[in-house]
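Complex shown without one protein chain; remaining protein chains in place.
Let's look at chain A:
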Amino acid sequence: MALNEPFIKGTCENMCPEKEIKFREKEGLLHPFEIMRSSEKTVRLKADPARTVKKYARSAAGQSMPKPSDLRTPQALKKTVSYLLNNITIMENCNWCTVYDFVFDRLCAVRQDAVIQHLDVTHSIDIMKPVVRFLTYAGYRMCEESLQKYDPAINFHHFTECLRKLLNLYEQFDYENIPTESNYSCVCERSQFEALYLVTFLGNVDAISRGLMLKKELRSPVVNLALQLSIAYFGGNYIRVCRMIRNLPPLLQCSVALLLPNIRRNALLTMSSAFSGRNLQYPASALKTELLFEKENQVIDECLYYGIKVQEKNILFQKGVFKTETAVRPLNHQLFVDEALESCRLSDLLLKCSHHC
């Protein structure tokens, strides 16, 4: 496209520019994932060019414009993304926090390279898809980590920013009327992200309105499911919401799981006024299934957390006792999500189109 002409074009065909490899080798700034295995025991650590990936550097005043050799070509960027998501995310014998920090940082650098070069829509879409999937997955996988190790707000911010960007790119793609090439992904892949947007902003009026206005061909079964789910949440129908969540594909479950604490809180709040009365009991076993808990003890903990009284295995809802000022209970890993995730290979989940759409 003529518009792209004035922008700088990268020439680096590797995951990391030569200059940066040398610099980080010299300064001892290599990540353990990047060190040449044969040099591991030696004093001078060497970089493994096949495993060294360009680090994210904040653009700041006084910094010179990057040279073409510092920026990666679209092919190199795609190669980098697939290396990170294929090889690094499944690293064993190391803490996943390390994996997360590494991949998160390197993907930021990928996005930065793409933005500086003003890559065209098709390339940008190809790069953003896996980035969005990784951030979705990570948001769930890291949810139990302490704040020192992982800040959910930062991840969520990047996630929503990338997701919105991707949806805009798809719109731009339509708008520019780009002829569908073989490398352009199917419509069903795009609807996966439309559905992701819907479940991420469950019950949100803007998101639902957007979903309702989607073109017919984008209204895939998974988008319709996400839309119904969101409308059900908008209407406070927690029973339907919890039933439908289990039918979502694994990646969408990761995103909607983040809202599970809110779903449960709102349900318990509603129930507190409706099932309130003298000598009224609500068995924890029923709530367990209804609100997707695994054990009755978890139900009881959740209720006690919000100030709801519990007698043995029964909940005693009562109007006015719910502690509305208490912060929403933090999320833990959920067995049903873990099981859904185990049903597919991680690299497929992050790099391939979901088969459920």
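For the reader, a short list of remarks on this structure follows.
Convention: a residue touches a chain if its C-beta (ideal position, glycine included) is under 8 Å from a C-beta of that chain, and two chains touch if they have at least 3 such contacts; residues count from 1.
The definition used in the following text is that contacts and distances are computed from a predicted model.
The chain that is not shown carries the UniProt protein name "PCI domain-containing protein 2 homolog", picked from "PCI domain-containing protein 2 homolog", "Ras-related protein Rab", "Dynactin subunit 4" or "Rab proteins geranylgeranyltransferase component A".
Touch with the chain omitted from the figure is made, among A:Pro32, A:Pro68, A:Pro221 or A:Gly235, by A:Gly235.
The chain not shown here is touched by just one of A:Leu166, A:Met271 or A:Val299, and that residue is A:Met271.
Checked against the hidden chain, the listed residues A:Leu29, A:Cys94, A:Ala286 or A:Leu335 yield one contact partner: A:Ala286. One chain of the complex is left out; on chain A, the residues touching it are 3, 168, 171-172, 175-177, 205-206, 208-210, 212-213, 231, 234-240, 269-271, 273-277, 280-283, 286, 290.
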